[in-house]
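In this view, the complex is presented without one of its protein chains, the others remaining in place.
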Amino acid sequence: MAPRIAASAAQAVANITDGSTVLIGGFGNAGQPMELIDALLEGGASDLTVVNNNAGQADAGLALLIKERRVAKIICSFPRQSDSWHFDEAYRAGEIELELVPQGNLAERIRAAGAGIGGFFTPTGYGTLLAEGKETRIIDGRGYVLESPIHADFALIKALRADAHGNLVYRKTARNFGPIMATAAKQAIVQVDDIVPVGSIDPENVITPGIYVNTLVALGGAQ
Amino acid sequence: MAPRIAASAAQAVANITDGSTVLIGGFGNAGQPMELIDALLEGGASDLTVVNNNAGQADAGLALLIKERRVAKIICSFPRQSDSWHFDEAYRAGEIELELVPQGNLAERIRAAGAGIGGFFTPTGYGTLLAEGKETRIIDGRGYVLESPIHADFALIKALRADAHGNLVYRKTARNFGPIMATAAKQAIVQVDDIVPVGSIDPENVITPGIYVNTLVALGGAQ
Amino acid sequence: MSAYTEQKLTRDEMAQLVAADIPAGAFVNLGIGQPTNVSNFLTAEQGVTLHTENGMLGMGPVAVGDQVDEDLINAGKIPVTELPGASFFHHADSFAMMRGGHLDVCVLGAFQVSAAGDLANWHTGAEGAIPAVGGAMDLAIGAKQTWVMMSLFTKGGESKLVETLSYPVTGLGCVSRIYTEVAVFELRDAKVYVRSTHGISFADLAAKVPVELTEVK
Partner (left out) sequence: MSAYTEQKLTRDEMAQLVAADIPAGAFVNLGIGQPTNVSNFLTAEQGVTLHTENGMLGMGPVAVGDQVDEDLINAGKIPVTELPGASFFHHADSFAMMRGGHLDVCVLGAFQVSAAGDLANWHTGAEGAIPAVGGAMDLAIGAKQTWVMMSLFTKGGESKLVETLSYPVTGLGCVSRIYTEVAVFELRDAKVYVRSTHGISFADLAAKVPVELTEVK
């Protein structure tokens, strides 16, 4: 199905309901779908499970969702930063659940969900606190931990450009989690600078094929 | 390490020794590194384990390696074709071992090797003859089979073009197994039409980063 | 009462039926052989995108003349064309797309289908046969819906819709619809519904097929 073209970020996220699991792309500011997150904040959905590399920074985006106690649980690799005060406060108050995952396992678990993999043995985290309670196995003399896929209801992603079929290209290190998150969510909602006619993106250079994209919103490059 | 530039296909495959495991790219003729396979045939290495989607066709390439009984074992998804007579004969004579793997599991096992994954649960093949003797598990109500990575000594790959750092781009459906095989072998040997100066390939469009490429040979586009 | 036509369906009519049933905008994989023929009956208005498991979305018709390019082939290794908006990807990504449940419909041929939707289409199990599986097992279980196109009876007159497979399994409980020359079956709620019959009455069909059939009223 060709993606729905939303008229605004608000319209793009309008069907995100309470209790949803939402993958949010970005690493630092690169690839962070700030307008979609703001729209989600505005939209009012609560009791969310959010998957992101971090747990919000300063007084913007994800940090505000956490401040407003709209995030019941966060799955991330690096919550603690110099400016993660809203997360820190919610966490110390016992008002947000944290599932801490090594960054590569986080990426691989998201990929596994999109790829129909039921679980995988990873060497990362073996013998550490983060493997406690998890199944482990020695394979060819090396220790591995069994990790499970992270499926989601929605993904919020920022890409550089889409064609009307939803084929996406990204820009530099802003690519980060976008391509795998698009595959792991029932609905991928993507903000782009612009939407170009079908045929404008070389099929060799498509990073996310349109099959993974459900909703597009064009916000212009000057945002 | 920047890849070695071999002067010929023969030089490119010269270090493949008896008993090696060799991944060979291609699906049908698309992406089949025919000149490298011919050079391997000429080079004389035997007792090989070969991983390819098929088991050779007609009287060329992999089929001739099998005809000459240089392949002790083949791991593939689709050996039997109308023109796979050399494989058929070797197989019926009990002179080649066959490990039959569903095509998607074959691809995922190769990817797992390159990605440092020790094993993964796949739904493909569950409840079939090809899962016999393998560990299975029900996860969230669905049956899965545990599959293991396929590591290799060498990969023989055909790409369209490389830069001198070994960054590769492919052409259309000839991409097929190349990118994953490059990651799963200790040494990836790649034939390309041409080698272009570093900086000629847009970093956004690199399909196989040069880190995965050990040997390049340019054979020209008219081959 | 189910739909009925006086005559058995031809292969083209079967393909036409399947094509008409594919939802607008669907992402579809058509298996090698008879299912490939379905593409000839898809309309531009349907906006269906074809996937080929060797690494492409947006596959166009079979290439002719100058269009033939050995780097652009389908899963049957036949030269094809690409449509605007196509994309290429490697084998692991292509099968991840399938196994991850992203395709809407996959249409396959079959040796047998069981009442529970188990599919056999990869191996006759015959003594001495060289096995080959290709993408059959991935295709069977990957798409949101797996449809089968097959003749309902063997040359010897035995039903290929069976209670329990006698051929080796390709995938368990994966088939939701079966198109045959004499009837279209829908498998759901642990029942086998007959959506239409062609050149045969429901009663005659029920007598020839060794599984309990339910007529769609």
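We call the chains A, B and C, going by the order they appear; numbering starts again at 1 in every chain.
Basically, a contact is a pair of C-beta atoms (placed from the backbone, for glycine too) under 8 Å apart; a residue touches a chain by one contact, two chains touch by 3 or more.
Predicted model only: the values in this text are computed from it and were never measured.
The chain not shown here is in contact, across the full complex, with A, B.
The missing chain, though absent from the display, is touched by one residue of A:17, A:103 or A:200; that residue is A:103. Considering the full assembly, B:206 is the residue among B:14, B:64 or B:206 that touches the omitted chain. One chain is missing from the display, and on chain B it is touched by residues 1-2, 111, 113-117, 163-165, 167, 183, 198-199, 203-204, 206, 209-212. Taking the whole complex into account, chain A touches the unshown chain at residues 27-31, 53, 77-81, 87-88, 91-92, 98, 100-108, 110-111, 122-130, 143, 170-180, 207.
In this text, only the chains that are shown with their structure count from here on.
Taking the mean of the C-alpha atoms as each chain's centre, chain A and chain B sit 33 Å apart.
Distance between chain centres (mean CA atoms), chain B to chain C: 29 Å. Each chain gets a centre from the mean of its Cα atoms; for chain A and chain C, those two points are 35 Å apart. Shared contact sites, meaning residues of chain B that touch two or more other chains, fall at 108, 122-123, 170-172, 207.
Counting partners per residue, chain C has 56, 82, 88-89, 96, 98-99, 142 as the residues that reach two or more other chains.
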